[in-house]
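For this view, one protein chain was removed and the others were kept in their places.
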Amino acid sequence: MEFLGHYQLYIVMLIVVAIWLGIYWYLFRLDRRLRALERKQQG
Amino acid sequence: MRSGDMKRWLLSVRGIFLKDVRSELRTRYAVSALVMFVITTIAIILFSLAHEAAPPEVLSGMLWVVIFFGAMSGLSRTFVMEEERGTAMTLQLLAPPSAVYFGKLLFNVVLVVALNAFTVILYLLLVAGFVVRSADVFALTMLLGSLGFASAATIIAAIIARANTKGTLYPVLSFPILLPLLVVVIDATRSATEGAPLAEAGGAFQFLISYIVVLTTLSYLLFEYIWKD
Partner (left out) sequence: MALRVTLGILLTLVICAGIGFPLSQNPQHWYELPVIPGLEEKARLIFFHVPTAWLSVVAFLTGMVFSIRYLRKRDPLDDLRSSAAAGLGLMFCILATLTGAIWAKFNWGSFWNWDPRETSIFVLLLIYGAYFSLRSAVENQEKRSTLSAAYSIIAAITVPFFIFVLPRITSGLHPGSKGDPDGTGPVLQFTMSPNMRVIFFASLAAFTLLFIWMFQLRVRTGKLEMERELQQAP
């Protein structure tokens, strides 16, 4: 990976951000689905 | 508690302790199995060492490995046996939970001290590289270590007695709880082989005493919840 030189770090950073946003999206979807199910329970 | 209650309570404790002692002496299966277990384990160690000189740190650790597995074989009996014989419920009716706990704790203390004494004697005789230079540090370590073992192992035994896979679950649950004890006690044993003076091991002994006190108190508080059906 030497050829990337100075930019190595920023690529790592972007990958980590991407992974994090993926996790966040998953949790958000879960949250929304739970809320729908809870509303169904009430009604 | 009034003195009459206290006396009755102590009699319950003694009664439960003696009951367990008598039933173990009557059948002798468990005791002889434990003895054979210790002999076998030490034999395996001697065999695998095969005249290789192992440093005292390793030998100190191995001593406690033998003790650990001996404890795991023997200390759960006092509760598991009640479940197996179906006498647990009767015992619940006959005695208050605290009496049951202390009676069985006493039994385990006697058992583990006797077992460890036997293990240590065999170990000292048979394992060549293991030489104790500070007898006082060693004796105190063994005593406090055994008490610590009993205090942790008894409450875990009460927990797994109600579970399904008792045999394998017991070491799994016990090991994390016993690990702080093991670290300190192995280190103290090693320093006993190096001839450390009593004062130097003082920190370890303080640790062991606090471990025993904390675990016994906690066990006493929690036992009622575990024991009652």
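All chains are identified by letter, namely A and B, in their written order; residue positions are counted from 1 within each chain.
Keep this in mind: a contact is a pair of C-beta atoms (placed from the backbone, for glycine too) under 8 Å apart; a residue touches a chain by one contact, two chains touch by 3 or more.
Keep in mind that this is a model prediction, so the values were computed, not measured.
> Across the whole complex, list the residues on chain A that are touched by the chain not included here.
Here the touching residues of chain A are 9-10, 12-13, 16-17, 20-21, 24, 27-28, 30-31, 34, 37-38, 41.
> For the chain that got dropped from the picture, name the residues of chain B it touches.
Touching the missing chain: residues 155-156, 159-160, 162-165, 169, 172-173, 175-177, 179-180, 183-184, 187, 203-204, 207, 211, 214-215, 218-219, 222, 225-226.
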